[in-house]
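For this depiction, one protein chain was excluded, whereas all remaining protein chains were kept in their positions.
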Amino acid sequence: MTEAHVHRVQIYYEDTDHSGLVYHANYLKYFERAREHLLGVEELVRLLEEEGVGFVVYKAAMTFKRGAVFGDTIEIRTQVKSESDYRIVFSQNVFRGEELLVEGQVEMVCVDATTKLVKLPVSVLERLG
Amino acid sequence: MTEAHVHRVQIYYEDTDHSGLVYHANYLKYFERAREHLLGVEELVRLLEEEGVGFVVYKAAMTFKRGAVFGDTIEIRTQVKSESDYRIVFSQNVFRGEELLVEGQVEMVCVDATTKLVKLPVSVLERLG
Amino acid sequence: MTEAHVHRVQIYYEDTDHSGLVYHANYLKYFERAREHLLGVEELVRLLEEEGVGFVVYKAAMTFKRGAVFGDTIEIRTQVKSESDYRIVFSQNVFRGEELLVEGQVEMVCVDATTKLVKLPVSVLERLG
Partner (left out) sequence: MTEAHVHRVQIYYEDTDHSGLVYHANYLKYFERAREHLLGVEELVRLLEEEGVGFVVYKAAMTFKRGAVFGDTIEIRTQVKSESDYRIVFSQNVFRGEELLVEGQVEMVCVDATTKLVKLPVSVLERLG
């Protein structure tokens, strides 16, 4: 995938803290929203309900360069950095216009209903191309 | 205002709790997102930055009839129920299709930088019509 | 129950928003933490795991008088206002010292694994006295 998937997030009161900036942990929420759209919400629901397979975050890392504020619309730009049978690594960066706010990297794996590691579903890998 | 303002919310992992349903307190977040779009995010930012005036929730009440789940897209339908110089009462109901999930009512007032009650800004009242 | 159950909450960055005050929806979280201690966390876990019975909020109402800020320690004072076979009404008020910040009322019911309404568990009613 050469082009990044773009997910826009509007910053509301709930997103900020008393410093006036977005609370740092919230960027992980925006990353997840973006990944769900990239992977396909309907397919994620189907995998969970019919096959008992869910995606879970195994590693996450972020570097915070600038903070978003109330009223901002930011972009989460997501790219698959690497993938194997068992894990996908996403590069997820946050931009306000062309200004880079946060650099992130998230590694995901799949587990079954007993939280045992399973192969990534073919349906999702095909969608990612 | 006869027709309700509609704000759509996609339900992500972050919104749910271990019961499988949306965590009850989160509906207050969706209500606020909806009100901010109805009142106008840009004008809210301007009022805060230039005039030091902010909207705060004075009362909130909700009745929970059904719960939304991961993958749902729900609608927040907001109407101004009554308004005076100092307060606006919003009726805010949550629908999944035509199924009513949550009934809410939120009363808002405005405060200045010292948290003293002030009149509602004319700019906002005019927008509400 | 004549005396209120007291649950203390320390206000962290995560609790506040860019107004400098605690985000209004968060008080519902503190109310729930308080109720879980009052009802008994271990018994709630057992009811869910062994009997498939969970408590859910049916109604919630709050009046916000003053806002807590970062660094505050607040008290959630909870009392059972009324109860029947199917519902409990809690009065839950937030204090900072002797200053009343938020008045709340929360009505709870019990549902089984299919979200059907069931009687309140005897084990919990006995604990409440």
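Here the chain labels run A, B and C in written order, and each chain numbers its own residues starting at 1.
Everything below uses one rule, namely that a residue touches a chain if its C-beta (ideal position, glycine included) is under 8 Å from a C-beta of that chain, and two chains touch if they have at least 3 such contacts.
Keep in mind that this is a model prediction, so the values were computed, not measured.
Chemist: Contacts of chain A with the missing chain: which residues?
Modeler: 19, 21, 24-26, 28-29, 32, 54, 56-64, 67, 115
Chemist: Footprint of the hidden chain on chain B, which residues?
Modeler: Interface residues of chain B facing the absent chain: 13-14, 16-21, 23, 25, 69-70.
Chemist: Since one chain has been left out of the picture, which residues of chain C touch it in the full complex?
Modeler: Its contact residues with the unshown chain are 10, 12-14, 29, 32-33, 36, 41-42, 44-45, 48, 70-71.
One rule holds in what follows: only the chains that are shown with their structure count from here on.
Chemist: Cα centroid separation between chain B and chain C, in whole Å?
Modeler: Their C-alpha centroids are separated by 22 Å.
Chemist: If you average the Cα atoms of chain A and of chain C to get two centres, how far apart are those centres in Å?
Modeler: Spacing between the chain centres: roughly 32 Å.
Chemist: How many Å are there between the centre of chain A and the centre of chain B, using C-alpha atoms for each centre?
Modeler: So the centroids are 27 Å from each other.
Chemist: List, in ascending order, every residue of chain B touching at least 2 other chains.
Modeler: In chain B, residues 29, 32 touch at least two other chains, as defined above.
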